[in-house]
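Every protein chain except one is present and positioned as in the full complex.
In this document, chain identifiers A and B correspond to the written order of the chains, with residue numbering beginning at 1 in each.
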Amino acid sequence: MFKEKGPDVTFSQPVEEADGLKTQEMIINMGPQHPSTHGVLRVELTLDGEIVTRAVPHIGYLHRCFEKHCEAMNEYPKVIPYVDRMDYVAAMNNEHGFAIAMEQLMEIELNDRVEHIRVIMAELQRIASHLLAVGTFGLDIGAFTPFLYCFSEREKILDIFEKASGARLLYNYIWIGGLMNDVPDDFKTDVSSFVKTFRPKIKELNDLLSNNKIFLVRTANVGVLPEKVAINYGISGPSLRGSGVKWDLRRDDPYSIYDRFEFDVVVGKGEVGTLGDCWDRYIVRVREMEESLKIIEQALESMPDEGDVHESIPKKIRPPAGEIYSRTETPRGELGYYVISDKSTSPYRVKARAPSFVNLSVLPAISVGAMIADMVAIIGSIDIVLGEVDR
Amino acid sequence: MQQFLESYLPAAPLVVLVYAMIPLMIILLYALFAIWFERKVAGHIQDRLGPMRVGGWHGWSQSIADLLKILQKEDIVPAKADRFLFKLAPFIAFAASYGAYAVIPLSSEYIGSMIDVGVFYFIAITSLLSISIIMAGWASNNKWSLLGAMRTAAQTVSYEVPTVVTILSVIVVTGTLNLMEVTEMQSGNTTLGFLPNWIIFHSPFMLLAFVLFFIAALAEAHRVPFDLPESESELVGGYQTEYSGMRWAVFMLTEYVDLLLLSLIGVVLFFGGWNSPFGSFMDGPVWGVFWSVSKAMVLVFVMMWLRWTLPRLRVDQLMNLCWKYLIPICFVNLILIALWEMLF
Partner (left out) sequence: MKTLNDIFDQITEAFGEEDFELSEQDAGDSWITVMPHRIHEVAKYLRDEQGLRFDSLMCLSGVHYSKEEMLGVTYHLYSTEFRHRLTLKVIMPQDDARLPSVEQIWKTADWHEREAYDMLGIVFEGHPDMRRILCPDDWEGHPLRKDYKEQEQYQNMKVPY
């Protein structure tokens, strides 16, 4: 009934070996219901024993045509809740990206308080998202406990978000030209106490998982993504930096007020295996959390106490005719919004260049020759969110 | 024990039945406890509490509630499965595990069958377990199950070698295959005075033998880091994928029973079985059951502890570990133990 048109998906022809035994490659569907595909990804695997000879990802099981929804909205602010639902584990970053795109098109200037709150929120969200990525990656490798350690830390971040926006996952907090509302009074103390308690937890995670011998042999030299291939495929975010490319939009194409803060761009070095293997991509995420903590600390330091967060929100959002492509660095990589305005109150076209979508497209190239267990590791290390892949 | 039963029970077959059922009672009680205990261990390792609601004190009756739930579940057989084998497989698995209890001395007065080839019988009957798993995987007509079954076959066959060789190194010391005699030899204290006369303290190589045995047993019981047959993040559920309800529960039960079985054999071979660690203090047939089960529980706890700490190996790494490291070390160790026996 659901026959594929693309490359042939039938069983391969049996090959007769010298001793008269027949061997046959097995085709197996990994997903859409599979514990380790991080959602409803389906990868069609051709297996020789347990070794993958070909992997074809099939996506679209979560497709909601987000772009059509955006066109159908009668006002720009109504788009924001939709972008939340793309990368649902890093909703703050998605909102931030869209708000920046619209502000560039309409040339809105923001006051410092808004910018600082946005940066703190975005970095907290980055930590939360990396915690989830790192935890579930451990789970894919078979380590259950680090997953729950990560989740209990993520919970604290979600509590901070809940205090500010009222929601724990999909916030609708960053608006075009400002914020939904100002942060609560104890925001600064909450965030700084989180920063203080979180630092030692990273060390704990490293002790428990990152340097575990079994974890090392499972992830080192697996799913190697060379630098050239990564750039050609347009890979971005921690997956690109894991291949040793020092590229981070926060530093290289700064938006918001990221140029005011000092932080390192973490890159993989191939410490335990080949440059660009799963462990490198994993460790980049772990170390990036520390960099985010640095940014948060600096932002808390310089955040002004005065400033109206509603000050620059336009009464009616009606951008001039024109189009804009603007990109930001989300936890998964480069999130671009291409918005075309026809001078009405709703967008003519919104296209999201979703980082997970682009990052996933490299999967067939790096998974040949891996085993099933490695496939799980590779998918986990690319860190996709299917809501964003399928949109 | 048998005479005791004969004096109270009217017919001989009934005596045999009751006699054979004693380990079952212990196992079922243990399984209910172990499932709850594992969840508690997991919870506390993971900074949470585990089940807390059912039954009041620390959710003690959680397993009973789970059991009742599983009993009510629909028993699904996939349309294209081999129905006969599919239904049979879990029971063969349980039978294989339970059969092995026949030669385990639970106390000085109780052993299912006092045969002279006890160890040999034990090794033979536990091999049946892998057949039942292949049966389950094949009959499910599911590619994930099949992969799980194939992994099981490879893993069990490989890890049987180090298990058998480490058991053999104990046999070198004891000189008997009868597990009751093996246990009886371990009574009393050693010349050092304070250490019990257990085989593990017999020579330094014995300690190594136990470590090797424990690693191999983990693999035999399919526990993390060697839980490849059912590794849920790769193979969905391995051979259990298509099972539901009571049949699945029997597999689950077998897993825990197997855990206890391997721990018990480890205790018998290395830790003095039913012997009390304090010489004649708390010694006797009833205390024997207590000691053998509680020593085994310590090993079970260690296995759980490992499970909630370590990630999982890949299938080729598992084989590497076995053939390239464990087996050579086991053989060298066996020779060293034999030399030690000759010299001292």
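One rule holds for everything that comes next: a residue touches a chain if its C-beta (ideal position, glycine included) is under 8 Å from a C-beta of that chain, and two chains touch if they have at least 3 such contacts.
None of these values were measured; they are calculated from a predicted model.
Although it is not drawn, the missing chain touches A when the whole complex is taken into account.
Only one residue in the set A:M30, A:L45 or A:I59 touches the chain that does not appear here, and it is A:I59. Residues of subunit A in contact with the chain left out of this view: 1-7, 59-60, 63, 65, 67-68, 104-107, 229, 231-234, 247, 252-253, 319-325, 327, 334, 336, 338, 340-341, 349, 351, 353, 357-358, 361-362, 390-391.
Simple rule for what comes next: only the chains that are shown with their structure count from here on.
Residue ranges of subunit A in contact with subunit B, taken from their complex: 26, 28, 34-36, 50, 138-145, 148-149, 152, 208-209, 212, 214-215, 217-218, 371-374, 376.
Subunit B makes touch with subunit A in their complex at residues 42, 45-48, 143-144, 147, 224-225, 227, 231-236, 308-317.
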